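One protein chain is absent from this view; the other protein chains keep their places.
Coming up: chain A.
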């Protein structure tokens, strides 16, 4: 007994010790986390998984999403003819036979066709055959009791028709049965091949990635995206943000808050309005071209009129939105720097520039890294501002990866929405984003940031 009691307390002690090292999973914690986990699954994991699946398909406008059917068309037969389908088989499959017999009359009666009309059909055409549905419909129209509406007439005609061409089947079995009926002499292997090829829905493929890996356009898009992200980030989100934060740090308080608010305007202005303002600002007869004209400088539509000005416009208009983010963060971080350090440096005769270089910047490492990493990810996936302004032009010179993914999958002139290829492009962005996140977390030494404090409070 005693030994077992000792054993028990030993276990208890051990578990208490291990409790200290490993975080405990409590029911309440899980319950509190549940909504977040649910939302994360719904709005992040599920879309990513779906994007991953779509990326490996040829899903497009033509295939539809999940509405694949089986249909043999003249175009399909012609394509298969190029791949070895014999002329005889193709003719047999394309054949249409219309026979007016008892079975057809019975089907039509069951389908609710007007009995008077049916008896006229039986009287007039019993035993006859046609091979052209349009000719048969014309004949039917001549009958006294023919329905007024064309649809009723074509539906009646269909009860007497045996054909497979251009009929949509929901499953392969139905098409196989009909093919065997229409063309009994065609071998079952051929029929299976035709049925497989007749599927209109999406198929799994790696072609999207092969295309992305081999086309020259990919390199151009990567180049454009890298330039866009690096320039916007370097010049505005970090550069301008930091510059403004430091300038405001040294200016009197009332002025500071006014300017901070001013810089927030691009961020709080609705995107569409912001884009229109930029158009007003840069287009022919807009503010900038008119000012430029006064000074004898080249005056044209800066947003779309030349490649260089298009890039400048695109980077600036995105940058001014991002700059406020950096400004707020850096301002906060600057206030955390102990003022004594600055006073001490002033006693030592340091000027403003020396203060910035030796005291402020070294202590801004983490905020700068944070803004860089966070904004890289958001710039990589942003396309709305570009879409509403330069729209990737002139030509395709300002098209970035995210915009191309969007236009490929969802919005282009020909209406040929290539969901599969667009998803593949989006998946590449997700992967790049994840890899960059991991790199940034390492750079940040995120582990250190969230590790237990070295002293116990």
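The rule is short, and it goes like this: a contact is a pair of C-beta atoms (placed from the backbone, for glycine too) under 8 Å apart; a residue touches a chain by one contact, two chains touch by 3 or more; residues count from 1.
Keep this in mind: contacts and distances are computed from a predicted model.
Among the names given as "Sulfite reductase (NADPH) hemoprotein beta-component", "Extracellular solute-binding protein", "Cytochrome ubiquinol oxidase subunit I" or "Zn-ribbon domain-containing OB-fold protein", UniProt records the absent chain under the name "Extracellular solute-binding protein". Of A:57, A:190 or A:301, it is A:301 that touches the chain left out of the display.
If you put the hidden chain back, the residue from A:154, A:176 or A:363 that touches it is A:154. When the full complex is taken into account, the listed residue touching the unshown chain is A:138, out of A:138, A:365 or A:445. The chain not displayed touches chain A at residues 60-65, 67, 69, 73-75, 78-79, 82-83, 138, 141, 149-151, 154, 165-166, 168, 200, 207, 210-211, 214-217, 220, 283-284, 301, 304-307, 310, 390-391, 393-397, 410-417.
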